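Take a look at the structure set out below.
Removed: one protein chain of the complex. Kept in place: all other protein chains.
As written, the chains take the letters A, B, C, D and E, and residue 1 is the first residue of each chain.
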Amino acid sequence: MSERVHTVVPAPRREAILSMLKRGERVDGRRADEYREVRVETGVVGNAEGSARVSIGHTKVIAGVKASPGSPFPDAPDKGIQIVYAELIPMASPIFEPGPPDENDVELARVVDRGLRSSSTVKLEELALVPGKHVWRIYIDIYPIDHDGNLIDASGLAAVAALLTSKIPKVSVSSNGSLVMEEERVPLPIGDAPVFVTIAKIGDTLVVDPCYEEELVMDARITFAIDREGNVCAIQKGGRGSFSADEVVKALDLALALAPELRSKLPPFPQ
Amino acid sequence: MSERVHTVVPAPRREAILSMLKRGERVDGRRADEYREVRVETGVVGNAEGSARVSIGHTKVIAGVKASPGSPFPDAPDKGIQIVYAELIPMASPIFEPGPPDENDVELARVVDRGLRSSSTVKLEELALVPGKHVWRIYIDIYPIDHDGNLIDASGLAAVAALLTSKIPKVSVSSNGSLVMEEERVPLPIGDAPVFVTIAKIGDTLVVDPCYEEELVMDARITFAIDREGNVCAIQKGGRGSFSADEVVKALDLALALAPELRSKLPPFPQ
Amino acid sequence: MSERVHTVVPAPRREAILSMLKRGERVDGRRADEYREVRVETGVVGNAEGSARVSIGHTKVIAGVKASPGSPFPDAPDKGIQIVYAELIPMASPIFEPGPPDENDVELARVVDRGLRSSSTVKLEELALVPGKHVWRIYIDIYPIDHDGNLIDASGLAAVAALLTSKIPKVSVSSNGSLVMEEERVPLPIGDAPVFVTIAKIGDTLVVDPCYEEELVMDARITFAIDREGNVCAIQKGGRGSFSADEVVKALDLALALAPELRSKLPPFPQ
Amino acid sequence: MGGAEGVKLLDEEGRRLDGRALNELRKCRIEAGVLKNANGSAYIELGRNKILVAVYGPREVHPRHEALPDRMLLRCKYSMLPFSVPDRKNPAPSRREVELSKVIREALEPAIFLEEYPRTTVDVYIEVIEADGSTRVASITAASVALADAGIPMRDLVAGVSVGKIEGKLAIDINGIEDQYGEGDMPIAMMPRLGEITLIQADGRFTRDEVVQALQMAREAIAKLYEEQKRALKEKYSRILEEVEGGEVVR
Amino acid sequence: MGGAEGVKLLDEEGRRLDGRALNELRKCRIEAGVLKNANGSAYIELGRNKILVAVYGPREVHPRHEALPDRMLLRCKYSMLPFSVPDRKNPAPSRREVELSKVIREALEPAIFLEEYPRTTVDVYIEVIEADGSTRVASITAASVALADAGIPMRDLVAGVSVGKIEGKLAIDINGIEDQYGEGDMPIAMMPRLGEITLIQADGRFTRDEVVQALQMAREAIAKLYEEQKRALKEKYSRILEEVEGGEVVR
Partner (left out) sequence: MGGAEGVKLLDEEGRRLDGRALNELRKCRIEAGVLKNANGSAYIELGRNKILVAVYGPREVHPRHEALPDRMLLRCKYSMLPFSVPDRKNPAPSRREVELSKVIREALEPAIFLEEYPRTTVDVYIEVIEADGSTRVASITAASVALADAGIPMRDLVAGVSVGKIEGKLAIDINGIEDQYGEGDMPIAMMPRLGEITLIQADGRFTRDEVVQALQMAREAIAKLYEEQKRALKEKYSRILEEVEGGEVVR
């Protein structure tokens, strides 16, 4: 409900960052529209159906996918269930505190969830086992382990990479109606897949992929999830500041320009 | 477990209130046995089965009724289930804090619940759908939105008014045993209905319907739920003080005298 | 997660205790290998399937057993379920705070649970009612009510005594597959039963059955659960200090020597 | 509550299922000073009810911001142990326990000189070991003995009894089955010497006259419980006296 | 989200199920100053949505360590009452409510002169009494009126509207059924005078051009909501004025 963590940047440092930006320089030497180095590794957790470790600069996130049969929701009896969970564990940063998820954890999970849903990353309608009775529940658990800014993009990338490489057991239904898990595994049914691009507004400047120090001084951020055809499939504004309509469109254009580069880091679609 | 809120009235103000009462005057000009103006509005929430907004002076409470099929309790397989929930939300008063229900929320809900049960306001025995398997669960949710004292009476009145005007779907059972909700709606089966009357003891004086400032200085309070025939169907004493047996009876007589006036504010019984 | 209670013994008192121990004396006059007086009373709670009140010196613990039919765990469809719960209620000591169980409550319950499981005190494989569908759930609830040290041993003794004297209803299965509880009661199926012996290390000395003041100054403790044949069926080290391998073996020998005396306090095995 | 449902609670001679007359208390035994760590304690058996009460304090308030500048903070926690009832109770506090903790606290507060120890707290912990009806009033009866045992300054003890309505008649000290199948329950607690009512609740249906009559019946029963309270405290003091005179060290 | 599933949301003439044109707002009525205890309050009806907002503060921060040395702490809690939706909502905060409380707070913050009251807090409590789509933006519209009613210094009001996508077309202020069966939802909040966007979210799929168009449509709708906000505040002030001139005592 309130802002748990309010880490303050000393005013002179803030001034320095702002005046650097006016000269077109960022704290880590990047251009305004330059993304940090991105690495994506998949298959990192043997007990998961799919998993990925992603780094964006020093930011590191692990995501894992687990699938288990369960009952469908009453209002969608023929669809699988997708559950995205994210936890900002204190391992990842001194600003994260132990305890149950707060608004920051929840926002992160829900933004990733919306991007996945809007682009049908997991084709939930193909995940009924016995319609109305048994469906797959797909859990996507996201754990940042080192936080140097831009957790949304890193989390989104890790979630998508884990899903694209997930294999779930083939299931048959026995004569008495119970489920039989076979040895054979098949890829998750995948529709499209988004990449998430976050732009921070610092003073009058828009910069992509903010690092942690930039997040501390930014006025606001805006994230776009972009699908394969360049559609926007999720937007999320955050932070205490505002954007003009022009800035929103400019940020969107930055995101559209960067999306292909990020997409190239993803594993191939199954089949 | 402990007293969360202890708002203190300055001693001189307390003295002033007490000496006014000795002269037969209350802080808002009422007589000791005078209730504030009562307003009852029903049908205020379209998504609820029944609803009511009640005001007693500046005190305002909203109650809503929702019904949904569920499993019965094992020890009452043929009865519907009544669940009363009340939440003292911080919107209603600076003395209420956010967070899960504490002893004050719970006491309020349970006193209203007892009054309703003892007078069979909801005839739970008529709310089985498939005895032993499916019964109606009737949720009565009570939300004070502006607190100027005497929340029990206002909450009880709102709950009863919402129930008296509730309509639930007609239900038929299909050949395969599943429930079919029909378009048609029927009133909730209603037995009797209580009105709640609270009397505060301040010094040696008993006053009905205490306002918030009176609650701050009162020694104790006692609430009676009175049914249509003038039976007592719930009593609840609260506060750090005590009553003599004579005072209890005197308070009961005040409650019995006021009950018809309060009852006249209720909507008519269904059918 | 952190140490909730850190009660400090004044340094001079600690020194006094240590130098007494060097002379072979304990604060309450016992020898290093001397247990306090042990009392075991069973059948103390009429509503429980079995119950016991145990005292070791001034330490007092109540344990009760309740049994109810429930669903089995999916990975053990033909076995009953054993649930051990312990709560360090503030009644028992000024160092216990109200609230949900913390690491001390959980450790206590889990150590007792391990001792019971490893020795098959409750023969869970004999507690299926309808294999795969209905099994007995056996709840063992442990409540220290006066804490003067060595709660593990007292809790273990109380749990075992309660189990040895527990009687559960005979159950038959009706033609339609539902369970019928009969009036007749039968003893719980019992395998072996452990006794728990705790040894504290204070400075260079090992003492059995530490009292509360000794626990405050001890470096570490080690508990052994010993079955009827003298096997070790659970070990638990606690505390901020360490043991040499020799000390562990010496402590084990102390435990093995004391086990028969403690065992003699137990009620007889059923049948 | 609400209707006999075929269970007969009174025989032809007006005797209750356990043989008691309508105005007859169950056997009641109270013991004071039963725990070592607590500053005061008491144990009560009322019929099959078994309840233990510990009192800690006056002591510092934690968390500190709860301390009251002008009086002692009384805190009270009523709990039923999981095995105290026929079906195991979940150990987490139920809504019923939360409410009862509040009304029990408010039943004890009128008897305590709260102003004497401002900025301190007294904690009353009530554990129901076995329950058979009327546990809240039995808890109050025992708690006031435990408070006295802890040396908390009080203007009177508090004792409580429930008045039930079974087969249309008022009955003192109803047990579990009478509570379940009877037509009403009115728990009442009083300061016995002062005659002041510190707790009154009710469910079921009572006429005005029944309320008046219930108050009178409760008063008589409470007078008897008061004798047992005093006996328990005297026994505790004489036990201490013996120990002192016998040369034993007293805590 | 995600596909029409056979529900027709537009008729042949391009009218929506409730008869509105694509760029037409539902009927909107706002009232300021509806609660006595709160320092500021507002009530909004937008179509069938009914939302109440209370503002407390600026006041001391509890717990104190949350206080900010250089600015006011804004706190915001968005809740749906259990009976506000077709299926009863559990009263405990859902993950959706937790997220919405955050984005609503961040939609209001840009409009407030937070530096003016350092070390204090302003609490915004939003209770959705009845919900029919677009509750978050309606909450923002009402909350900024409540903040103004509380006298919190602001550089502008904030008003919000959602732009949905139904049958491939952008539509202003979507209701519950359009949200459920439409192809996308883009809630947008702006400071109407300054034209700054303080909230924007989206799900569903939108092309770049649709985003640009949605921003423009939102701006026009928000201008209308702004008029209603100002009307409500004026009405409140003139009501106070009348009371003062009429000699009534004002709180």
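For the reader, a short list of remarks on this structure follows.
In this text, contacts are C-beta pairs under 8 Å (C-beta built on N, C-alpha and C of every residue); 3 or more make two chains touch, one makes a residue touch a chain.
Keep in mind that what you see is a predicted model, and the values were worked out from it rather than measured.
Touched by the hidden chain within the whole complex are the displayed chains A, C. In the complete complex, the residue from C:Ile17, C:Val122, C:Ile152 or C:Ile222 that touches the missing chain is C:Ile222.
In the complete complex, the hidden chain is touched by one of A:Ser51, A:Ser155 or A:Thr223, namely A:Ser51.
In the complete complex, the residue from A:Arg36, A:Lys79, A:His147 or A:Lys237 that touches the missing chain is A:His147.
Looking at C:Ser68, C:Ser118 or C:Thr205, the residue that reaches the missing chain in the full complex is C:Ser118.
Contacts to the hidden chain, counted on chain C, fall at residues 1-3, 6, 8, 102-104, 106-107, 109-110, 114, 117-120, 220, 222, 227, 230-245, 248-249, 252-253, 256. Residues of chain A that touch the chain left out of view are 44-48, 51, 58, 60, 62, 64-66, 68, 85, 87, 89-94, 98, 100, 139, 141, 143, 145-148.
Basically, only the chains that are shown with their structure count from here on.
Where touching is counted per the definition, chain A and chain C have no chain in common.
Following the contact convention of this document, no chain is adjacent to both chain A and chain D.
When chain centres are defined as mean Cα coordinates, E lies farthest from chain C. For A-E, the equivalent interface among the listed pairs C-D, B-E or B-D is B-D, as over half of the contact pairs agree by residue number.
Judged by contacting C-beta pairs, the busier of the interfaces B-D and C-D is B-D.
Between chain B and chain E the centroid-to-centroid distance comes to 31 Å (mean Cα coordinates, whole Å). Centroid to centroid, with C-alpha atoms defining each point, chain D and chain E lie 52 Å apart. Counting only residues that touch two or more partner chains, chain B has 1, 98. Within chain E, contacts with two or more other chains are made by residues 77.
Chain contact topology: the protein chains form an open path, each linked only to its neighbours in the line. Inter-chain contacts, as defined above, occur between A-E, B-D, B-E, C-D.
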